[in-house]
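Excluded from the complex is one protein chain; the other protein chains are retained at their positions.
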Amino acid sequence: MTSPRIRYAMVGGGRGAFIGAVHRIAARIDDRFELVAGALSSNPENAKSSAADLHIAADRAYTSYEEMIRAEKARPDGARVVVIVTPNHMHFPVAKAALQAGMDVICDKPVTRTLEEALELEALVKSSGCFFGLTHNYSGYPLVRHARELMAQGKLGKLRVVQVEYPQEWLTQPAGDDNKQASWRTDPARSGLAGCLGDIGTHAFQLARFITNEPVASVCADLASFVEGRQVDDNVHVLLRFANGAKGMLWSSQVAPGNENGLRIRVYGDKAGIEWAQENPNELWFCELNKPRQLITRRGDWLSGVPGQGVRTPGGHPEGYLEGFANLYKDFADILQARAEGKSHELQAWVPDIHTGVEGMRFINAVLTSSAADGAWTALS
Amino acid sequence: MTSPRIRYAMVGGGRGAFIGAVHRIAARIDDRFELVAGALSSNPENAKSSAADLHIAADRAYTSYEEMIRAEKARPDGARVVVIVTPNHMHFPVAKAALQAGMDVICDKPVTRTLEEALELEALVKSSGCFFGLTHNYSGYPLVRHARELMAQGKLGKLRVVQVEYPQEWLTQPAGDDNKQASWRTDPARSGLAGCLGDIGTHAFQLARFITNEPVASVCADLASFVEGRQVDDNVHVLLRFANGAKGMLWSSQVAPGNENGLRIRVYGDKAGIEWAQENPNELWFCELNKPRQLITRRGDWLSGVPGQGVRTPGGHPEGYLEGFANLYKDFADILQARAEGKSHELQAWVPDIHTGVEGMRFINAVLTSSAADGAWTALS
Amino acid sequence: MTSPRIRYAMVGGGRGAFIGAVHRIAARIDDRFELVAGALSSNPENAKSSAADLHIAADRAYTSYEEMIRAEKARPDGARVVVIVTPNHMHFPVAKAALQAGMDVICDKPVTRTLEEALELEALVKSSGCFFGLTHNYSGYPLVRHARELMAQGKLGKLRVVQVEYPQEWLTQPAGDDNKQASWRTDPARSGLAGCLGDIGTHAFQLARFITNEPVASVCADLASFVEGRQVDDNVHVLLRFANGAKGMLWSSQVAPGNENGLRIRVYGDKAGIEWAQENPNELWFCELNKPRQLITRRGDWLSGVPGQGVRTPGGHPEGYLEGFANLYKDFADILQARAEGKSHELQAWVPDIHTGVEGMRFINAVLTSSAADGAWTALS
Partner (left out) sequence: MTSPRIRYAMVGGGRGAFIGAVHRIAARIDDRFELVAGALSSNPENAKSSAADLHIAADRAYTSYEEMIRAEKARPDGARVVVIVTPNHMHFPVAKAALQAGMDVICDKPVTRTLEEALELEALVKSSGCFFGLTHNYSGYPLVRHARELMAQGKLGKLRVVQVEYPQEWLTQPAGDDNKQASWRTDPARSGLAGCLGDIGTHAFQLARFITNEPVASVCADLASFVEGRQVDDNVHVLLRFANGAKGMLWSSQVAPGNENGLRIRVYGDKAGIEWAQENPNELWFCELNKPRQLITRRGDWLSGVPGQGVRTPGGHPEGYLEGFANLYKDFADILQARAEGKSHELQAWVPDIHTGVEGMRFINAVLTSSAADGAWTALS
């Protein structure tokens, strides 16, 4: 534990941003990282004042990511990891530049705007030998990981049915121009062709994929854009067929009043079912056939192995979104440290990486294709 | 209220049956009906002993429905209504015989095994002028009716998204031959080509149709039969397109461990969303956009009109499945009484009837067709 | 099952009453009783029209209970059981008259206004040999009975702590004169000296007593009357000491906004705890120390013996207040039938009787005494 903190630089995340602050808190919670540099905004003024807010030295408050990468590489005490928290369209160029410079990358999701970009990054990760972590943060929750363990241990039996959903309400009405979060998410140029699908549908997909550890073979989709004038989808209906013959449904929506951040998954095998909902992530239902349902809570004495490592407080002391996110950062730190020592780490199999990102883009593409073809079953390829 | 009780005869529902006992309790709760005759079983011994259990006079314990209809028609104090609670394949012949004899009918769902049979009954109802009530009992719950009122009053705004589901666990494993309820439900000869789809999927469909009062235009379906050797579907995944452009998902399953009778619906408009779940039917979430969610309970002072008429106990005194079912019987009684006086009754618009049954069969047919065509969108026609 | 229905006569319960209608539905649900006579109101007009509503023959629509008892005793087809659903102050004289006439009695709670009256009835029950059932209906719920079984079987270990509560909101403000239910309940002349305490506090007490099967030895109470001008308590705070050394808290209130009928109990032993709430009576939490909580539902395959006998519908088909109430009536019928055959019945140990009523009055007295003595611990004697 006495290894030094890992130095990182952030791209995006200046004043007024949402997810950048989340990454910084997540990195701080377990004190394994140190923010040393940033290109926090494309606006020079904002970049500098945001950096000052964050105790970044003035000479490391860059106004372009290219400059940042060049300068930090040149410093003996330079950042080792680039954290990318920009709007989606900038993920690719920044990640590419970082990897080409031989820097490790932690990137928000979705990995890129297009599958082609994702594949290019995948090749670059391989050729560079750098680390690439993708913050599908919901797989950091201890009970999500425990669900995956229950599945892997055969407690659910053979996988049959998956119901996953992610409804929100915040785009029910047209977003005003003053809503920074909404405006780029509904702009194809910055967000990609997938709206709700890319923003939260991919989280739902990844959660199902993560827990079941079973690939989705094909999809049948019906996208909608309910708000007049909106250029991207705001409601996503998808039927899923898994490689093993299991079937599923995926719903994500940003026009569902009453839902704040309703990511929820149910997985059924021939022996048992489980249910987990993000809004109260400290509880997992485990339901064996014809037995009383059991409510498993996020308790250290009930979780072992990797799932248990993410528990910071005793049962009944709720952990939430930031702690789940922090678990990814803690794992990234363990992996990065192992790599620095020339070792591999078991956690590599638990954290979302560039392959997760590529698979997510294949999912997006297949859904867009299927929906455009009036729901024709479309393989993820 | 001093009108005499309505005399009815029951077909099916002998010892060991489930739904027959439910109908009898539902008919008794408000004391508007009187069971006077029965053809309770095709087994003569069971028919007689079951009748004796139920205080039916020995000479009115028939062993065939044809005989029963003939004899009761001939009596001055004969049954006026035939209640049909047999397995699905007998609904049609019994209903047909009753209607042809000029008797009113109350029939369990699904109305028939095939659309053709349903259409024939529809014509017969029209030509006979008899009453035909279909016991889609979930539309009898006061809060389901209140949900329909909220929709009708524009409180939800324009309908956009419907998520309805009905999971159960009881057929997760192969049903033994000793399971009377399971065996006929998984036998196409007695249940129809639709398994889970006909048994509970139609309830989910009818609930969505009832609350939204919006027709489903077409479906895209993926049926599964997960249990080896099962001849009918046991998991139903359907995408819905409503006539007004709204979209939906319908899931029903009988292989979902942890689910007992999980009928649940969520409806979203551009102003508000609602959520109701059958397992605690005394609560309805009403969620206006960007306002705290409201929990509406089954209280007489909050429900007015038809929804309020189904409330027997004050808020906090839970009503359940039998009371919801009884509301249909109470309404049937009011309608029958009005008809006896040559009047129509506003409740006619609230209770499921032969048209509901026909629409349900169109839904079943469209789902079967779509699933057989690998999910091609198929109109309900 | 072919034994004839038990003939009963009702005192109280005319038009506008609440609990009388509940008793009648409860008696009808399992079809074991037949309402043949009534003194439904002290107002002759109301008595007659109410009787007509209920299909009671005009010559058996009495205007006084004395007359009713006299006349029904004289008929060969006379009522055998008197059901008392009047305001509290009339329970005693009616029950006394019925018992003196040798008629069985089913009486709403609290049994009388005073302990002295209750003791007199207790003696009369003994001397008359008649049956006396008290409708503490909440002990009729299958899961309440299952909780008692779990306790009796040692699944909870040694009893330590009981937390029981019964909050309502309906008397938060002064009750208008037009509120029939409220006016007699807050009038000491008709309701007794105990307000909220007698109306619902006794239910909470009886529930704790029933599940634990452990007597309360003494109480320490603090009553309040928050609404200006109210002559009886509307909030009840009581500390409990059980005979075995366990301790408890009892709270009942009629001035707690947001609570409709919030009866809820938690019982803790040294091995496990349980929790049950009336507003969703189909669920019982069973929590073994350091194990995931189990949600036991009202399923026939999980409940056996007496608790299981009260289950009419499969798990997930919710039963409620009326079904719980009906379970008492079903049990009363079984007991009455056994008595008619000169036998005793195991259910006698499960239904509330005159001793339950006496104990309830001792509880009320002890609470009133303790509260008047500024919380001095007061024995139930």
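Should a chain be cited, it is by its letter among A, B and C, assigned in written order, with residues numbered from 1 in that chain.
FYI, contacts are C-beta pairs under 8 Å (C-beta built on N, C-alpha and C of every residue); 3 or more make two chains touch, one makes a residue touch a chain.
Quick caveat, the model's predicted, so the values are computed rather than measured.
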Check your understanding: Of A:Pro87, A:Gly262, A:Pro292 or A:Gly375, which sits in contact with the chain we cannot see?
Key -> A:Gly262
**Study point:** Options A:Ala101, A:Leu119, A:Leu322 or A:Ala338, residue touching the unrepresented chain
**Key:** A:Leu322
**Study point:** Selected from C:Arg160, C:Arg190 or C:His345 as touching the chain missing from the view
**Key:** C:Arg160
Review point. In the full complex, which residues of chain B touch the absent chain?
Key: 286, 290, 292-297, 301-302
Point to revise | Missing-chain contacts mapped onto chain A | key: 1-2, 4-5, 18, 21-22, 24-25, 28-31, 52-55, 168, 170, 259-262, 278-282, 297, 299, 312-323
Check your understanding: Residues on chain C that touch the omitted chain in the whole complex?
Key -> 160-161, 163, 165, 169, 172-173, 220, 222, 224, 226, 235, 237, 239, 241, 247-249, 251, 253, 255-259, 266, 268-275, 285, 287-290, 293, 374-377
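The definition used in the following text is that only the chains that are shown with their structure count from here on.
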Revision key, fill the gap. Expressed as a multiple of 5 degrees between 0 and 180, the CA superposition of chain A onto chain B rotates by 180
Exercise for review: Round to the nearest whole Å and give the separation of the Cα centres of chain B and chain C.
Suggested key: 35
Point to revise | Whole-Å gap between the CA centroids of chain A and chain C | key: 55
Study note, to complete from the structure: Note: chain C residues in touch with at least two other chains are 297
